[in-house]
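Before anything else, here's the structure in question.
Here the complex is missing a single protein chain, while all its other protein chains stay put.
When the chains are written out, they are named A, B and C in that same order, and each has its own residue count from 1.
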Amino acid sequence: MSKKHQTPLLDELKKGKWPSFVTEIERAAEKSEMTDDLLGQVEQSYKEKMGHWKHGGMVGVKGYGGGIVGRFSDLPEKYPGVKEFHTVRINQPSGFFYTSDILRKIVDVGDKHASSLYNFHGSTGDIQILGVKTSELETIFQQLVSFGFDLGGSGSALRTPSCCVGMARCEFANYDAMNMCYNITQAFQDEMHRPIFNYKFKFKFSGCGNDCTASIARADLSVIGTWKDNIRIDQDMVKEYAKKINLHKYVTGKCPTKCMSYDETGLKIDDSNCSKCMHCINVMPKALRPGVKGGVTILLGSKAPMVSGPRLSMVLVPFYDVAEDAKNGYQWFKDLIGKIWEFWDEYGVSRERVGELIQRVGIGNFLEAIGLEPLPEMVSSPRGNPFVLYEEYVEADGEKN
Amino acid sequence: MSKKHQTPLLDELKKGKWPSFVTEIERAAEKSEMTDDLLGQVEQSYKEKMGHWKHGGMVGVKGYGGGIVGRFSDLPEKYPGVKEFHTVRINQPSGFFYTSDILRKIVDVGDKHASSLYNFHGSTGDIQILGVKTSELETIFQQLVSFGFDLGGSGSALRTPSCCVGMARCEFANYDAMNMCYNITQAFQDEMHRPIFNYKFKFKFSGCGNDCTASIARADLSVIGTWKDNIRIDQDMVKEYAKKINLHKYVTGKCPTKCMSYDETGLKIDDSNCSKCMHCINVMPKALRPGVKGGVTILLGSKAPMVSGPRLSMVLVPFYDVAEDAKNGYQWFKDLIGKIWEFWDEYGVSRERVGELIQRVGIGNFLEAIGLEPLPEMVSSPRGNPFVLYEEYVEADGEKN
Amino acid sequence: MPDVSGTKRITDVGPHDYHDFLHPVIKNNYGKWKYHEILSPAHMVHVSETGDKIYSVRVGSPRLVSGSFIRDLCDLADKYSGGYLRFTTRNNVEFLLDKEENIEPLMNDIKKLNLPLGGIGNVVANIVHTQGWIHCHTAASDASGVTKALMDDLYEYYTDAKLPAKVRIAFACCLNMCGAVHCSDIAVLGIHRRPPKLLPDKIMNLCEIPSTIASCPTNAIRPDTYNGKPSVKIIEEACVFCGNCFTVCSGMPLSDPLNDGVSIWVGGKVSNARTKPSFSKLAVPYLENDPPRWPKVVEAVKTILDAYKNGAEKGERVGEWIERIGWPKFFNITGFKFTKYHIDDFRLGEATMNYSAQVRQ
Partner (left out) sequence: MPDVSGTKRITDVGPHDYHDFLHPVIKNNYGKWKYHEILSPAHMVHVSETGDKIYSVRVGSPRLVSGSFIRDLCDLADKYSGGYLRFTTRNNVEFLLDKEENIEPLMNDIKKLNLPLGGIGNVVANIVHTQGWIHCHTAASDASGVTKALMDDLYEYYTDAKLPAKVRIAFACCLNMCGAVHCSDIAVLGIHRRPPKLLPDKIMNLCEIPSTIASCPTNAIRPDTYNGKPSVKIIEEACVFCGNCFTVCSGMPLSDPLNDGVSIWVGGKVSNARTKPSFSKLAVPYLENDPPRWPKVVEAVKTILDAYKNGAEKGERVGEWIERIGWPKFFNITGFKFTKYHIDDFRLGEATMNYSAQVRQ
């Protein structure tokens, strides 16, 4: 297929060692006619230093309020192939695991009915088929469902949850993040597909404090593995490491709670003061392992900067015995989420994420409403100002007030 | 003199090993009639758990707007001795140094013309004569002046500056805090005695980062000694200390910038990374001394919590060569203060301390106004949110706007 | 492909059960992994309590890929890993092998496809990025282009583990920050620098005025009337060019070729290892858009990386290194100018001042 548009600027980006998205668009253009016009429009953006997509546009499949991001060119005459160029978000499997068979099925759909361009994966976690015309949406959807894939989230809804590789291939996992992610996603299908929230809501599940899903930075609800008992130490292996690295400087010296010490007699850890940061285990994975009483810390509220500044998630539940609750279908967790959503629904305003709401109404009130106790684990330190809103005062007998 | 009032509650506070203020009040009452009624009124406060002073009351000496805190009992009939019970604030000498002669002169005045009760010293630094009647104010003032003492500050004025013992008796002093305090106080007598500010303004001068005047917590303008060159090390003495304390744990291990190391070859410091925290010098005063190129860091804005929360002072001038400026009568410093006050005068509102003003208008604007450059030393870290108010944008040729 | 038309419409099946995609060795050793060893920047082994091993070979991807790219991967997987592969949370590809002897031939085939091998350990990881001019309407810069230009230049940092610790770079094309740029070691962020234009007709017809006003972080939008109908006006001096008004109201576009560009941020992190997670901090307030290869952006990022590589201790993340040497020295070494824009004047900005006499002289 010969190129419809001259793209001297984009061609520059075919050079260099890193695989080129321009080459990929060209390869896609070999499969799908519409994609050639994408090259043209993007080249024009490169020339003008400005995008050429119209603002928004509602499109979707029957019965769903989300899962598709509508996108229309503002130069449809010039680039008819991108006149409609929507994205289909497909909910990825837990841990981003695939077989070649299933991947081929997915790209068969996108190559035939769309631009043959994909994001593997979107920042939230979805597989994204780019460049879908409105008329193709239902077909694509039905074909995906036929081999067991469904749309992900978009709009004011639950967004596609995601998780790290966890127990599938990581010795640090303190709970079954992939299973929990799958179970929770299945349980809240309605909340994902039919936007009724004030704004988006995201879950991310990481097996340990390394947080390989970056959940603490970009999930309204971050679930991060931890443990209750002692770090398992193989003192012989510690000695091996000591031959190669200066443990004082690089291990015990960097422990945030200074709860470790090392000398000839071996490595000692005051586990009661260990904050499960993972550092020592990371450095000596053959010598140290998290304890066996795994669980999670549940944190709340992170998000991007709009409108009140970027947020990290803060501790809501210091330790939750997820293994125990898993036996029960994660019922305790689902109830907790239900209470959070209820509160958000009642008190939140449109486009207010749950973290912003809590900041607005006060964490104390929020905890009371969802039935959790205030705990010192929730704060990095107690208040340093004296403006305390004591809620009750005593009245003298017979005092009129 | 027999006691006029029964004070069973206060009597409890004459017990115990620590010297008792009740005993002191009783001793004062031996000298001054009015003081007996103080015991009575305070005993009543102890019984009722409530104070008995009226709200404020303006009193002063001719030509001064400050230096006296008016105080009136709300039970003047019952306790006529404390009907008027004002405080005279006397500007202490730099470093709180006295001779017995001069102290006797001061208490002669207070014993004769007031309650014979004193605060040595007030929290700002003044000597305070308590329990002065309005009619005695002028006499007391004139007598003080006669032997070279003056009133301190009160009201919306410059408050009595204070300083640590500094070079007079401390080897850590990096500049002459006592001299600077004296010079600046003398220079701004008018600002101290005639309240024309928006609110109070406090100076405190500490010779080093130990900040023995707590200037960083309670001075609008905190002047704290530091140095530019290397910490002076006596390696032999370091070895002596090493025999007694674990230098790795207690010295190098606690250095906030981790810029020190110790081994057989001695103590090494990367002075370019030393933040002059004083810790290592504090622990080994016989082995380490600050460098010889002394100067100060100037910090701005600390105060008590009203209205927007407690404040610490923040870095305004990372290094100021005060020794050089001293030769010039601290002119650079005085000019800087002048600019700060000018800005405060122009933009501050009533009862707004300078730290609050800067927060309200933005540090960038403030720096511009007083002619200082923004410096990374002023922040603990640069901004983490993207809401940057870029001040200029380019317009295309011929663009109408 | 089955013809599904006419059959009962099925919905809410949710994501595919992951069990169907797990390598047998992974299934058998699920939750039993004992330790891992990084064998090269491109492959590692995980060893189970049972003694079983799984090898992971990691390959870089531009993320925005064609169907053919995926098919190439599938072919490799069929040939060497029983068809099993996965993607990482940073869009790398991992082939999962139970046979050590397959590693080298797989790697050779990957090289033939000109795909980068690496990304494990103390490397510059694959850049997390967003849609840019390829697909988003609010983009102040392109995403894939800047990312490609950067990765071309940082290629050896991906394939060889030469750095003191992991370096996570992210790119987002507007302040919505769809990439996790607010907590990255190095972040490149597309920015506008000019208040929105007002298109009164659109505002009147398409926008809800109260929510438009509420969308502004600095209260720069005020009610106004236009031809007697409710509209808005903007206090230009208060606008921080965030684009949130445009998101809720299409009548307020911000894109402006002369003023759009990127800013650069440093020292954020996500992991809880050693230090707490933290935001990226402003390093370079503005660099103009300079397609196709954004040379100044590449240079600035390399300046940071070089300084970091030379200055940091083993195991120190970018932010940890800067905290240790201090921000003044960071600006000094990199030559970036510290300006009033670096001083946080937003909501919680006060908390970021240096309230101490700890100052390096």
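Keep in mind that, in the parts below, a residue touches a chain if its C-beta (ideal position, glycine included) is under 8 Å from a C-beta of that chain, and two chains touch if they have at least 3 such contacts.
As the structure is a prediction and not an experimental result, all values here were calculated from the model.
Novice: Among A:V315, A:L336 or A:V354, which residue is in touch with the absent chain?
Specialist: Looking across A:V315, A:L336 or A:V354, the contact with the absent chain belongs to A:V315.
Novice: Going by the contact rule already stated, which one of A:G63, A:G266, A:G329 or A:G362 would touch the omitted chain in the full complex?
Specialist: Of the candidates A:G63, A:G266, A:G329 or A:G362, A:G362 is in touch with the missing chain.
Novice: In the full complex, which of B:A214, B:I233, B:A326 or B:L372 touches the chain missing from this view?
Specialist: Of all options in B:A214, B:I233, B:A326 or B:L372, contact with the hidden chain holds for B:A214.
Novice: Touching the absent chain: which residues on subunit A qualify?
Specialist: 209, 211, 216, 222, 224, 226-228, 256-258, 272-277, 295, 297, 299, 302, 311-315, 318-319, 359, 362-364, 367-368, 374-390, 393-396
Novice: Which parts of subunit C face the unshown chain closely enough to count as touching?
Specialist: Residues touching the hidden chain, for subunit C, are 272, 276-277, 348, 350-351, 355-358.
Novice: Residue-wise, where is subunit B in contact with the chain that is not depicted?
Specialist: Given the touch definition above, subunit B has residues 9-10, 12-13, 15-22, 24-25, 27-28, 30-31, 38, 42, 45-46, 48-56, 62-64, 71, 85, 87, 91-104, 106-111, 116-121, 123, 130, 142-143, 145-150, 160, 162, 164-165, 167-171, 173, 176, 178, 182, 185-186, 189-190, 193, 209-214, 216-218, 224, 250, 254-256, 275-279, 282-283, 285-286, 289, 304-310, 312, 349-351 touching the missing chain.
Everything below uses one rule, namely that only the chains that are shown with their structure count from here on.
Novice: Please compute the C-alpha centroid of subunit A, do the same for subunit C, then give the distance between them in whole Å.
Specialist: Averaging C-alpha atoms per chain gives centres 13 Å apart.
Novice: I need the residues of subunit B touching at least two other chains; which ones are they?
Specialist: 384-387
Novice: Residue numbers in subunit C touching 2 or more other chains?
Specialist: Touching at least two other chains: 175, 177, 182, 217, 242, 256, 279, 346-347.
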